[in-house]
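Note that one protein chain of the assembly has been removed; the remaining protein chains are unaltered in position.
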Amino acid sequence: MDWAQIWEIAVTPDNVPITALLFLAPFYTWYGLRQAFANDRLIAQLEASPEMAKTHHRKVQAWKPGWAREVHTWPYLLRIEFLALLIVTAILMVWSITLDAPLEEPANPNLTMNPAKAPWYFLGLQEMLVYFDPWMAGVVLPTLIIVGLMAIPYIDANPLGAGYYTYRQRKWAIWTFLVGFLGLWVSMVIIGTFIRGPGWMWFWPGVTWDHDRLVFEANRDLPDLVGITSMAGKSIFGGFVSLLYVAGAGWAFHKLITRPGFNRKIYERMNILQYVTMQLLLILMLSLPMKMLAKLVFRIKYVWITPWFNI
Amino acid sequence: MPETPTPEPDPVVSSSLSRALLISALVVFLTLVWGIADETFFMRPWKRYQSRFVDKYTAHLKRLQPAQAQGEEGIHKTATYQKLAQQIEEAKKQAAPQRAAINKELNESIRPRLESLQVKYQEVRSHIAALTYELETAGGEGSKKSIRADIEEVRKERHDLDLVKADGSGGVERQEWDFAEMEREYDRLKQRRAELQTEVIRASAPVSALERQRDAYVKEQMTGLTREQIQGLLNKMDQFPSDIKQIHVRQIDLVDRCESCHLGTREPVELTKASLGEAVFAGHPTRDLLKIHNPERFGCSPCHNGNGVATTSVIKAHGYYKHWLWPLFKQENIEAGCQQCHVREIVTDHAETLNQGRELFRGRGCNGCHRFEGFDREPELLQAARQQMRQIEMERADAEREMARTFQKIDDPKTPLEEADRLKARADQIRVNANRMNERLEQLDVQASNLMREVKKIGPSLKEVRVKLRKEWIPVWIKDPHEFRQTTKMPTFRLSEEEIQAIAAFLWQSGVEGKLADHPMGNAGRGKELFETRGCLACHSVGEGDKLMGGTFAANLSRVGEKTNYQYLVRWVHNPRERTRPYCALEKKDLGPADYAKAGKPFRFDLANAVCPNDGYTLQVQQMTVMPSLRLTGEETRDIAAYLTTLKRPEASYAAAPYLDDPQLKQKGMSLARNYGCAGCHEIAGLEDEGRIGTELTKEGSKPIERLDFALFGHPAKNEGWYNHKGFFERKLKQPDFFDQGKVRTQLERLKMPNFHLAGPEINALTTFLLGSVESQLPETFHYRPEDQRRDIQEGWWIVRKYNCMGCHVLRANQPSVFMTLPRYQDPDWKEQLPPQLVGEGARVDPNWLVRFLANPALSESDTNRNGLRPYLKARMPTFTFSEGEVDKLVRFFMALSSQATPYIQPKLKLEQLSETERTMARQLFTSKGAPCLKCHATGNAAHDARATAPNFLAAKDRLKPGWTYRWMLDPARIAPGTSMPSELFRREGTRWVFNGPVPDSFKGYSKDHADLLVRYMFQFTPEEIRRLGGGVAGN
Partner (left out) sequence: MNRKTLSSIATLALLLGAFGCGGGSGSSEAVKTDAPAATAVTKVDPATAATITGKVAFAGKAPARNRLIMDAEPDCKALHSAPVLGEEVVVNANGTLANVFVYVKAGLEGKTFEPAQGGIALDQKGCVYRPHVSGARAGQLISITNSDPTTHNIHPMPKVNREWNRSQPPRGANIEQSFPRPEIMIPVKCNVHPWMKSYIGVVDHPFFAVTGEQGTFEIKGLPPGEYTIAAWHEKYPAMEQKVTVAASASQAVEFTFKGD
């Protein structure tokens, strides 16, 4: 266990945000959910007693007689925000005092640094390069991510849960987010920082990053595995497999969303366009972990090989 | 609104955040304070250094003060000072009345009157000036006219003034003047004032002159600083500005802030760790260096490395962190800084470690495998010269052709006349050019043949093995040379048994055939004596361990008897350059008698006939060794050879090695020899044109650390803190296969660098050298590439090192020669037998003579078994068979060292002719009891010279420079410390030097300089003069 190295990685000024992320992301997820569940309980309570529902005008605490009906933004909200502001300011100042800008030696065109890593917020994309063509990982997927994010308000047919934390009313949205952001984005950033060493090789935490390390990794394409050699064959087979995946994934999502209970309502509210878009985005999103699985576990490089693009 | 009071209050409304707010507000405030403190204090550690420096320096100065003050008091007490002070007083007294008078007039009449006039006058004048300007810039005639009128008016206008009277009474008179009058008076007064002021100065001139004299006197008497100076420094410390002290060199936009903490570096007071208690404040140890490299122009980091800009912490400033590529040189490698600019040199003053490193690199044959710009240039230059020749030959051919064509055209009647004329001119032009090419070719040819002679190898030629070596000895040697000979330069290769056998076999079989003349055995006893006195020990050594005696430049001969045969030794000692067979680089073969026979030529080859019988190509007719010929007689040679054969271990025995004749092994051996780069140091048949097998090291010091192959040691090195060039070099040099450890490799894949068994200091020296060999960040102008005499010095040192002149001679003051260290020469009687010191040789000898001497130290074609100049020396100035190029370089080197003008024109004519009487006087002085000259100096009279211990006077004329001779006679110890020639032969008498001792009566009334007389006498020696001195004519 090479603690010195782990420490070095963790405290590299570049990596400080990521080290923080390691703890903050779970914490706030938990914190948010906690509030969400509290609200859900309240909602349940109100639904149970119409009496209370009449008088109740608050969402956070269960209303008690004798309380004002509204609480004003000023001072009750702003003072909290101001407190937050103070704390953040303090943190930022300490940070800026103790850690200098991580400057390095003058760039040497004959000597690229190894590992050469993207800024932390792009490590996810860089990690994707391992699994997809540059064309896919660098252009198509990022575009889709942005498009998808923009599309969310239009896809989201769920009127509930605006302005307050709730889990029960937004299971679908929350899960999608958790998988997409934490599962795919944050985790990849962390992998890119802590796991990827020289030559972008996979080093488990604590394994010394050795520049001269050699590993044997024969990556094959799926068609080769099943012994298809001709280009045409490959593209047809690959296309078929991909289709299979799309169908499968779509079916699974459909099953998921049409599960009885809350999700079904959303599904019913959606029009066909919204539904298809969502399916498309979800399928694509799922393709990343699938591909990672294929690559890391089964050492499969490409599934679908065509003269124009490889997936 | 329910009236019932609620049991519990509303958490949102009632809960108070004030504590949280207060605390976090405080925290923010604290961070703010911290931020400010960090900015102003912690990130500026130099402030603390500076305050500390001010305290300590002030204290130190205070300590110095009394002593210095005392010293000054002492000076004030001296007679000279008193006298001066008194004179000053008198002068002051004298000047007093005159000055008083002048001052009176100045202060009581002129100045007051001037002042009382000034205001009004200047007012009017400026008014007029303004109007004049308007006049100049005015448009129409009309307006000009009116302005003119105005001006006139102003001029005419009368003003009444209250002027102080001129008589100095101080009274006031009223005047009514117009401008003209005012002006007149004003000018008069000003002029008068000027006169008076000059008079004052004239009056006090003697005083100030004396005062200057006094101050000068104090200054030259005072050691260290005067009271004023110390006070000055103290004041400086009082209002010491605490800020970043920065050197900014614009040309290389270099910013060095080192002196923000290293404050004592350039203080006039000598500061040490002891005196200030902190090393950081110590002054620069070698001020001379700062004189040559003024920090204002060179900064600090160009020499010392480190991050000159950083001021936030010591680590940052010294550049001891991952991302700074030029960390401060450690103390032991500090001279690496010199190398990056003084890259052309092999000897740099003030840089002994670096010099040692370079010498090791050269002497151990590192450049046999690793190219390093400037080292071992001859082969490259030779190639370049030959290329150039081919080039020029082609051009010449073109020129010839063009000329022919042009002539044709000219002769063609159809060509119009003026066209023909033009062509004629052109033709001449070409002709001249073609001829110039011929001259150039000639020069290049000479240069090339010179270079042929200059090319040397560090190791001996292995073509001679068959004639030279004991067969069985070869594999033993190859296995571990160091084991056989502790101090050998030959490194130990890590060879397997098969490899050794193969290489040995290859060498043995590739050796050339030849038979040696057969000499009778000499007398070992006499041989020993000769060996120890003739000069062999200047380069060679005998004895092992603590009994080792002699120089390390060449082989230690303690066991030479075991490896080589007597006959070869005779040949070698007699003339090391003699080859068994000449080598033709064009045919790539060693020519034998057969080749000569084919061409119907006798099998004779030497510098005179060095042409290949087959193709007329210049042959390599000499051994590529630097060992010179000592011009020994056959007998002496045999004696020495006989002695050498006795040098062996009695028990030494060698297993027979039949495999050396196994032809199967030859090919394998050859490829191995090629693989291990044997040809880098040795001349080997079949491998003459081998390239270097190692990486070039010219810029090794700045090679990216990632490019240095730490193999499996990258991480250990980082953890143990030697992941840097220094760490790499040191380990690699100490144990060349260090980085092979743990690697799984085949014999041939392994690191090839052999083990040189370097000692700690040697490793450090080489490391220093390599660390300094960098891709310099500095512009060309900073590199030391002089084109004047200093260039000659640089080049000269290469030859001096190449041939180890320092084995016998002292070339720099305090550089002991090997001879001086030999036990025999510790005896006072043998000190006279030391070879001459060459400090200031350039000023001593006539370059033309030096050329002759270096070419042939015997100064005689017939009688070569002698020293041409100092026959009394047992040690022999050998014949190095220098090439003309080398002789030229050496002579220019010596001339440059003592900054002599070249070419040298003998000042004989400048010397005043001797009158007959003077000649007689000189002769009498020479032969008088008082004068010891002839006791030591040779005269050519055999009987006398047997006891002589100094050169022949007759030689002086051609050899010496009069000026030097004169200085030498007055005080030889100044020129050659420890010389046998005594000082104080002359004593000062007024403006001239007279002989210190009884002089012949003829000198009565002789008013000229005696030393000068003797010099003139010496430079006008004639053989018959010598005869009269009782000498025989010899010398040259």
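All chains are identified by letter, namely A and B, in their written order; residue positions are counted from 1 within each chain.
Rule of thumb we're sticking to: contacts are C-beta pairs under 8 Å (C-beta built on N, C-alpha and C of every residue); 3 or more make two chains touch, one makes a residue touch a chain.
Just so we're clear, the structure is a prediction, and the values are computed from it rather than from any experiment.
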item: Residue of B:68, B:226, B:275 or B:509 touching the missing chain in the full complex; value: B:275
item: Touch with the omitted chain, as defined above, among B:430, B:717, B:890 or B:985; value: B:985
item: Residue among B:832, B:888, B:958 or B:1009 touching the omitted chain; value: B:832
item: Contact partner of the left-out chain, one of A:11, A:149 or A:225; value: A:11
item: Interface with the unshown chain - residue positions in chain B; value: 34, 37-38, 41-42, 48, 52, 56, 59-60, 63, 274-278, 313, 315, 321-322, 828-829, 831-832, 929-932, 935-936, 944, 947, 949, 972-973, 977-985, 996-998
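Criterion: only the chains that are shown with their structure count from here on.
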item: Contacting residues of chain A [partner chain B, same complex]; value: 4, 60-61, 64-68, 71, 76, 79-80, 82-83, 86-87, 89-90, 93-94, 96-97, 103-106, 108, 110-111, 208, 210-212
item: Of chain B, residues touching chain A in the complex; value: 2, 4-6, 8, 10-13, 17, 20-21, 24-25, 27-28, 31-32, 34-35, 38, 323-325, 704, 706-707, 711-712, 714-715, 719
